[in-house]
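Heads up: the structure comes next, in structure tokens.
Apart from one protein chain that is not included, each protein chain of the complex appears where it belongs.
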Amino acid sequence: MRTPTSAWWRDRLRSPAVRVFLGGIAFVLVGLSMNGDGYYLGLYTVGVFTYILAVSLNLLLGFAGLFALAQQALFGMGAYTIVIVGTRVGSLPWIVCLLIAMAVAAVGGLLLALPTARLRGDYLALATLAFAVGFQQLVSNWISVTGGSSGLVDVPTARLFGHDIEPQTDAFLWLVGGAAAVSYLWSAYLVRSRIGRCLHALRDSTLATESVGINPTVIRGFAFAVSGALAGLGGGLFAAYQLVVVPTQYGFSLLILIILAVLIGGIGTDGGPVVGAVLVTALQRFTTSLHPATATVVYAAILLVVMLSFRGGAIGLALSLWQRVRPTNHAPAAGPSWVGPKPATADLGPLRDGPIIDRLAMTAVDVVFGGVHALTGVSLSLRRGEVVGLIGPNGAGKTTAVNAMTGVIRPAKGRVEVGEASMLGRRPYRVARMGVGRTYQHPQLSPGLSVLENVMLGFDRSARATLVEASVHSPRSRDDERRFRAASAELLDRVGAQEFADRVAGAVPYAVQRKVELARVLAGRPAFVLLDEPAAGLNDDERHELGAVISSIAAEGGPGVLVIEHNMDLVRQVCARVVVLVNGSVLLSGPTDEVLRDPRVVEVYLGAHAEVVQEQAEVSNG
Amino acid sequence: MSSLIAILVDALAFGAVYALVAVGFSIVLRASRVAQFGAGYVGLLGAVLLGNVFSALPSWIGLVLCAIAGAVLGLVFYAMIVVGRRLGASEVQLSLACLAAGLLIGAIVDWSHNGGFFSAGPFVGGYFTIGSDAVLWNEVVTAIIGLAVLGLFCLVVSRTMLGKAMTAAAKAPDVAAVSGLQTSRVVMIAWVLAGTALLLAGSLFGALAPVSSNSAFPLAIKGFAGAVVGGVDSPGGAALGALLLSVLDVLFIRYVNASYDEMFIFGLLFVLLAFRPSGLRRGATLRLA
Partner (left out) sequence: MAEPILEVRNLRAGYGRGRDVLRDVELTVQPGEFVSVLGPNGAGKSTLMNTLAGRLPVTSGTILFAGEDITQLRPGERVDRGLQLALEGHRVVSELTVEDNLRLAVFRIPRRLGRGEVEARLADVFDRFPVLAKFRAKSAGMLSGGEQQMLVIGRLLMGRPRLLLLDEPSLGLAPVFVQQVYRELAAFHSEERSILLVEQNVQAALELSHRTFVLSLGVITAGRESKEWSQSDLVGSYLRGSGELPGNL
């Protein structure tokens, strides 16, 4: 059922299908206007190749924030593969060779993805540069297969539907244009799908996104594979265009051009690669008369200036500005503008197989940092439905304990178990999938996504459509999105943040951010929820409201909740039991009132002013 | 036994070069969290200076002048970083700016010399034979010079108060600053030292074998790989890692395949980055968050 909205045309215009249609018309018109002029046709064709490469790099650099600097190698992999396969395997149709080239380049991309999931930006840049240089050496030396530095000259002509498509013809232009359309569509749908959402969140905070159960390696690996496939598509066609494949075509000078195209054009946008391709092609046009070394001087100088002055936060800034425009008054433009009937949350199906887990326990855990014991022999357990407080002075190790329970830190000694299963050595996303959710001292939402989209991240692992389906906007993936959206709205309702659903998460009030983080955790329907100082920064009323929400979550067969807190009012309001941690060891644990009155606890916090605490307790209880 | 000596000389001569790159890379990465991706091209300039510009002078004077040139270039890079930071560039952007600056240097060198090769040596001619191997005296001399310079750098970094100040400014800048240490001056000195190390590395490399702008980056990556092996955070470790890597490289060239040694090294680097424990240390991921 279509919900008419006041700016329906704006929504329509955002749809990749519409855009590619309009873009296609523009492309054909410009192509026809060249009137068969060989020179301009050549320039235009090169421009389209640049566009395809820019789209493939934009996926990684612009949307995923990954500084992958091996696009030229993936391009080269496509070019070499199509020729090698085409000449050595006799009777394969050209289109099949092209698909194989794309597949090989996609595998290349996957290989690049291996070090990326947890690497810092410059390590990733280093790894990808090493890959690119290694590729250069490979193709320059493997004479028997790649022809070494002389390259391959016996390049099969492009052939579709029984017709040869020679380079420098109109037909070839339409072929490349078609490839550009495919590149755009695949990339655009991917970015608008749950994969794009995950990539964005991973960029903002890998760790926090992992704790919602999202596997960074798989998501990023997929993005790399698609990026590789697109570069390979470009490469395969480029080989058929140039009719010769030599190593020098796939070196640093190409990398500089692609990076320039992406950055100058505008990272993380649909139109960026178009603008970038136009500008870079124009740049190339003006430097052809120069000595190649001089041209490189120009490109390198421009790249230097761009790198220095390109605002550090611009990647996020460009996207967040864009996001600010998107969710203005109605549904986020990430999906269709109409929403089906609200399914009940039960529609999402069970999140875990196996028996219900009823206990989360850490036993005799030691955590050591560089010779210093952060935790010594700490044991604590949590059952479903109970709310336990974890208190202690700053630096006592409370957050460390939670980190140990969620796989962020590996204990030197001891056990951590969810039900019967040990959690030791498991990655945070795995622990999350085992049913342990957590929040952080400062809300770790993805500031550029809307509030609703942040909560939808929590449902990601219950998606029924595969990654490939999601990247092409399949009916099943659209169905997933509908269900996620409805269920997220319900959860926001439950925590009392529904009115902020379409607002950008970075712009909502602090107290609301905390609620949204809680909703996101609950989306995973965890068996246990660990809250790290949830009341910090809240005023009295907000804190009381939060306490009510916490209590309602745990009630009636809900998850077990562990609350790290300093605010004793909240602790008294929601916790049945309290564990006191001092200097990395458990001082004592027991029912809340008893513990808070115990003179040892009082001494740890307050020194001689124990009477004050007791007076206050009596006043609030009496 | 005889081949052992030949291998050792080879490994130490080239290893000293890679180690100097590794040390320069590590010093700057620690001090500014910026990866000096232009390292190879700074080295290229070193080869050009020693081999062309200072070719008329005695080698040792040439090397001293190269050291000074390296210091100046290091200062220029530092200035670039300061400008970039003021413009709000992130560390990855600055690392790529270093790459761009390096490419610029490489392109200028190419343009002025028509893209050829440079040789900065040899320092001495002749060779001696051990068993069936011929060992070039040039390599022995280069190895000695290289190791001496390397030793000097490592000494400065780990034994002097300046070096300790660099560690403090890198690892605990607020602790260092709160007692009054001028952290920006320390960082500047780090870049100057790194510039010297990188330029000299290239000068020595040019004395061992002809260098072109195409070999600049692969040279640098061997240095980076050494740093990753030994631990980028410690210049001493980085140097050792590079020396070890050089041994592996020489062995690979000798006994496996001479043309694919770079692929081997880079493959090793890649695997290390993919699975390296310290890169995947839990504590480290908290910083990614």
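Lettered A and B in written order, each chain numbered from 1.
Just so it is clear, contacts are C-beta pairs under 8 Å (C-beta built on N, C-alpha and C of every residue); 3 or more make two chains touch, one makes a residue touch a chain.
On a predicted model such as this, the values are computed, not experimentally measured, just so you know.
Engineer: Check each of B:Ile61, B:Ala134, B:Ala148 or B:Ala172 against the chain that is not shown and name the one that touches it.
Structural biologist: Hidden-chain contact among the options goes to B:Ala172.
Engineer: Out of A:Arg14, A:His442 or A:His566, which touches the unshown chain?
Structural biologist: Residue touching the absent chain, from the options given: A:His566.
Engineer: Please identify which residue in B:Ala39, B:Val149, B:Val186 or B:Ala238 touches the non-displayed chain.
Structural biologist: B:Val186
Engineer: Please output the residues of chain B touching the missing chain, sorted low to high.
Structural biologist: On the chain B side, contact with the omitted chain comes from 161-162, 164-165, 167-168, 171-172, 174-182, 185-186, 189.
Engineer: Quickly run down the residues of chain A that touch the omitted chain.
Structural biologist: Those residues of chain A that touch the unshown chain are 370-372, 393-396, 537, 539-540, 566-569, 583, 605-609, 611-613, 616.
In this section, only the chains that are shown with their structure count from here on.
Engineer: Go ahead and note the Å separation of the Cα centroids belonging to chain A and chain B.
Structural biologist: 34
Engineer: Flag every residue of chain A that touches chain B in the complex, lowest number first.
Structural biologist: It comes out as residues 67, 69, 114-115, 118-123, 125-127, 129-131, 133-134, 137-138, 141, 205-208, 252, 256, 259, 291, 293-294, 296-297, 299-301, 303-304, 307-313, 369, 403, 408-410, 444.
Engineer: Spell out the part of chain B that touches chain A in their complex, as residue ranges.
Structural biologist: By the definition above, chain B touches chain A via 29, 33-35, 37, 80, 83-84, 87-97, 100-101, 103-104, 106-108, 110-111, 114-115, 217-218, 221, 224-225, 228, 259-260, 262-263, 266-267, 269-270, 273-274, 279-280, 282-289.
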